[in-house]
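Some chains have been omitted; the remaining ones sit where they do in the full complex.
Chains: A, B and C, in written order; residue numbering restarts at 1 for each.
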Amino acid sequence: MSDSFNLDFDRTRRLGFPEVIYGASKPVDALAGILDAYRQRQLPALVTKMQPEKAKVLKRHFPDSLYDEASGAFLLDASQAKPSGEPQIGILSAGTSDVPIVNEAYYTLSFLNVASERINDIGIAGIHRLLDRVESLKRFRALIVVAGFEGALPTAVGGLLPQPIIAVPASVGYGVAAGGHVALNTMLASCANGITVVNIDNGYGAAMAAYRILRLVDGAS
Amino acid sequence: MSDSFNLDFDRTRRLGFPEVIYGASKPVDALAGILDAYRQRQLPALVTKMQPEKAKVLKRHFPDSLYDEASGAFLLDASQAKPSGEPQIGILSAGTSDVPIVNEAYYTLSFLNVASERINDIGIAGIHRLLDRVESLKRFRALIVVAGFEGALPTAVGGLLPQPIIAVPASVGYGVAAGGHVALNTMLASCANGITVVNIDNGYGAAMAAYRILRLVDGAS
Amino acid sequence: MSDSFNLDFDRTRRLGFPEVIYGASKPVDALAGILDAYRQRQLPALVTKMQPEKAKVLKRHFPDSLYDEASGAFLLDASQAKPSGEPQIGILSAGTSDVPIVNEAYYTLSFLNVASERINDIGIAGIHRLLDRVESLKRFRALIVVAGFEGALPTAVGGLLPQPIIAVPASVGYGVAAGGHVALNTMLASCANGITVVNIDNGYGAAMAAYRILRLVDGAS
């Protein structure tokens, strides 16, 4: 039949992690249908970048769900929101305006049962805020670093800390910084060694990249 | 005194990996001076993106060095070129035109004493070339995937394999693909989960990112 | 008289296919006037990318019409919506977010009395969804392939299937993918042989290009 959807339920077996649903451009009816398919299979589900008006409808359908308005993340099963154990991943951000992206990474990791810790507002215009934390940041296995405007925080972090670093540009700023392209390019052009980058506002992708690394470490230990 | 350079010899102690020298925009005299400083300290050194005419001069100065013309990589100590042991990292590429970037990643890993393997010419216009290799690619700890033109190879790889994946756009192509920006954006916009990206033509950065991951695994095991 | 419009009623005689009306930037009064002119001549008419609030007004004026909200397509004569016969054209898409463009192509082909079939949600991040369908896709005379985000689906299709392929980039995605330019450029830069491309979101143009091909085949048979 034409016009149906083809969910990739097989992905966990193939790759070790489940499909996640992009919520911004799907109508609420389509989202409800997809989530029902997950529920019937008793699978957990995560929708990203869902608008508040859709969440209002879906919360009624799925009362056990959790919706984070800042990021638009929607967990079908609210009990996944706080994984136990020591935080494995540090999620750093340059300013409080980056919280939506920080939270998307946080809830994606939670959905994957990985504990993480959020450390906001340590941009390099006040570099001491980062310098004071260098030692304590060494406890994380990998770092996700979110920044809008000029996006220079990952470069400074990369020069001070040896872990895998996943930089996430945020669409925060105005003038030349509008849309997050300056932060993206700054991160790609960084002089610091071995920083990697994901799409603008892609907190979800950063969390997935961190998860690929954690799987490797846990498999290797 | 003004006008001297400030080499970051301390980086290895701080981060666990040494500084690498960007060769494209430095005059040959400056490069010779920097390499002499490394030699005096009996430190290994790697210069990237060095033009052939500079290499000709420096080979005479440093007869034990190795120069790879395709990538412009210059190893002060040629004996570093072939690290022993099983390859840890797979370096995949879409076409033979990507060899310069593949080689930059290869020689950077060699400089860091990491063995890697190069698998060229498996772009998705002939997808069977990738499908036939999926099982054998699972032996690598991480994958570096290089592609120019439309840059779709990392997306296909990311949908088939669970390891950390570092995508490198190559400045190969013409028309809209000139300069590598299409490949870069394709990789950033990829629907595959958790792919990370480095700057166009940055084989060196991809190798460094892989090294950060390997250090974590080895430290964790 | 100044300020009137000049409809190209002669186009069918000249080219073999009628003019179609672009609805997004015309006020509802102008659209009503144009549709009245068609009705008086007992000609069928198709309006594309019409906003819902305009459709509400026009539905009252023209009760026999059909409006597809996803795509904004408006058929003056609803009986045209389901042409009979075997589907000639396959309309493939990478994700459910591409449905608006898929539907625009579908209703344009219907308006031209061509049956087509929609196959959604087979993007290359889960390549098996495409591989499983290769044989069954060979029955179509031509393929329209819609994709947003990184837009890599047409490249994979072009490497597996020999028919004429018309790629349509969709303005689905965020960050670098916003607006559909990445998908457009990926399709233009594709390494697969002989893929052609139309404007972002131009499901209508893709249908017209397919129709030019079908006319040739039917004329030649």
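Convention: a residue touches a chain if its C-beta (ideal position, glycine included) is under 8 Å from a C-beta of that chain, and two chains touch if they have at least 3 such contacts.
It should be emphasised that the depicted structure is a prediction, and the values quoted were computed from it without experimental measurement.
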When 3 copies appear, how many make the full set? 8
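By definition in this document, only the chains that are shown with their structure count from here on.
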For the sequence-identical pair chain A and chain C, what is the superposition rotation angle on Cα atoms, to the nearest 5 degrees? 90
In terms of residue numbering, is the interface formed by chain A and chain B classified as same (over half shared) or different (under half shared)? same
Calculate how many whole Å lie between the centre of chain B and the centre of chain C, each centre taken as the average of the chain's C-alpha atoms. 43
With centres defined as the mean C-alpha position, give me the chain A-chain C separation in Å. 35
Using CA atom averages as chain centres, what separation in Å is found between chain A and chain B? 27
Please output the residue numbers of chain A that touch at least 2 other chains, ranges allowed. 184, 199-200, 202
Chain B to chain C touching residues, read off their complex: 94-95, 123-127, 131, 149-152, 155-156, 158-160, 173, 175-177, 181-183, 185-193
Which residues of chain B touch chain A in the complex? 14-17, 20, 141-142, 159-166, 184, 188-189, 193-200, 202, 205, 207-213, 215-217, 220-221
Per the touch rule above, chain C residues touching chain A in the complex are 70, 95-97, 99, 117-122, 125-126, 128-129, 172, 174-178
